[in-house]
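Data block below; observations after.
The complex appears here minus one protein chain, its other protein chains still in place.
Order of writing sets the chain letters: A and B. Residues in each chain are counted from 1.
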Amino acid sequence: MNPLLLAIDTETVIAKLVLIVIVISASLVIAMYETYAERKVAAFIQDRIGPNRAGPFGILQPLADGLKLFMKEEIIPATSNKFLFILGPCLAMLTAMMTSAIIPWGNKIEVFGRTVDLQIADVNIGILYVFGVVSMGVYGIMIGGWASNNKFSLLAAIRGASQIISYELAMGLSLIALLMLTGSLSLRTIVMQQMEPGHFWNIVYQPLGFLIFLVCAFAECNRTPFDLSEAENELNFGYHQEYSSMKLGFYLFAEYVNMFISSAIMATLFFGGYDMPFVNEAALSPNVAAAVGIAALMAKIIFFIFLFMWVRWTIPRFRYDQLMNLGWRGLIPLALANMLITGAVILWLHK
Amino acid sequence: MEALTNRVKVMERKPMTFVEKIYLWNIMKGMMITLKHFFKKKATIKYPEQKRPFSPVWRGLQILNRDEEGRERCTACGLCAVACPAEAITMEAAEREPGEENLYREEKYAAKYEINMLRCIFCGLCEEACPKDAIYLSETFTPSNYTRESFIYNKSDLLIPDPKTDPQGFAKARGNRAKKEEV
Partner (left out) sequence: MNATQGLFWFLSALAIGSALMVVTSKNLVYSVLYLIVTFFAISGHYILLNAQFLAIVNLIVYAGAIMVLFLFVIMLMNLNTETEAQRKRWLKFAGAIAGGCLLLVMVATLKRADYKSYTAQTSQGDIGLINNLGMALFKEYVVPFEISSILFLSAMVGAVVIGKRD
């Protein structure tokens, strides 16, 4: 037995592996159906019906789309950097999936007489891990854009990367206020605090922080109105212009996975995670409580995903200078002010 | 420069108010509008199952008409070809042989009749020019094919089904439009 894995027995390893498989496949399936939802929402907002041919209500459309992407010819441009060209979409997908590790999907469940945490890893650094992974996500865009050896892709990659690192700052600052309230980085602890009786969801204490976080999440996911890095009509699809087949599919998919994960994080941080309002989970048996919790979390996530799409089909894209102005002159000072006020209030209440 | 009309509207470029600068309120308003559209009745017509009713003056692909006994009406006079602004119609005339009276109504008929549907602009002038009521614009539209050659429709593509042997096909090919005109 090695000291690193000393505290872990085989069953825990198996439980974790099963959980990982479930979470990963669930995120992929949800991302798949997000593409369907996106098309449906777009259609409904534009007074259309949307995909309705493949299966009832077009429910099999994502499968058809996926199959199409797999069947398409794989093209690697002759002047591109082959290794990096392939590494780009891999990184994008990898970083998108990695974030799901620390999200608590529900409370504990009991299977075969064992209690299993519905969280892959409750690491000490919690939310910072998300930031670390998100900041790695830039490389998927940058490497892909550069390796394509195409000016449009490069421009889009640079736009996207600078956008992401700019908004990461405001995002982190807006979270600091929240972390001052909770006093913990662990997502599970944050959820537990919100579930305590007499304690409201964090959105009540941090409305401004949530607003800043929401805007930054839009920017981090490259969603409209901040989709400058894949602006179809300005940059010919941006950094993934040269990509085809499943490599393109990975980029598009990573975006949807990111959307899912950031919705989950917003729900966890500000909307009580797996907390079902007006239900006392402690009174229920653990498995029922876990099911209720997962359902509540999923409902919140679906609402946020809908919000992402709703905004996308309402607001036009920002201009680049507007984007940078909003990030650096709008959100960062606002987040700093929010942080100072929160700190002051906490000090005042403790006196 | 003096304004030519009195309809000029001077744009007011006021500085943005505080609410406009915050931008969120206006985004909310916009999102409410899109949400309203989300629940609106959809304008889509599910095409193959559901079809749009045709206007009485709709002009689709041409058909060559037959009379009640199933004889071709066309006499290959060439007036349609002359009237055609796109020069899409060509024909070759032939004389009716004895014994072919049940095929052709007049003693002259079109042995070859071709319309290039890629040239045709569906103006309906051929229909207006025809003295024998032989060419019609039907309600068929959006033909599709793999080659350009197949869009040169010959007689077998254009002729309406025989009303005696296939009355349903005949009625379908004539459509509602022809009926209205006959009334």
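FYI, contacts are C-beta pairs under 8 Å (C-beta built on N, C-alpha and C of every residue); 3 or more make two chains touch, one makes a residue touch a chain.
The structure presented is a predicted model; accordingly, all values stated were derived computationally and were not measured.
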For the chain not depicted, the shown chains it touches: A
Residue among A:Thr35, A:Gln61, A:Gln119 or A:Ser162 that touches the chain left out of view: A:Ser162
Among A:Ile45, A:Met142 or A:Ile305, residue touching the chain not depicted: A:Met142
Sole contact to the chain not displayed, among A:Ile22, A:Ile125 or A:Val204: A:Ile125
Chain A residues that touch the omitted chain in the full complex: 2-5, 84, 123-125, 128-129, 131-132, 134-136, 138-139, 142-143, 146, 154, 157-158, 161-162, 165, 168, 185
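Heads up, the rule we're going with is that only the chains that are shown with their structure count from here on.
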Chain A-chain B separation of Cα centroids, rounded to whole Å: 50
List of chain B residues in touch with chain A within their complex: 24, 27, 30-31, 33-35, 37-38, 40-44, 46
Complex contacts: residues of chain A adjacent to chain B: 41, 44-49, 52, 211, 310-311, 313-315
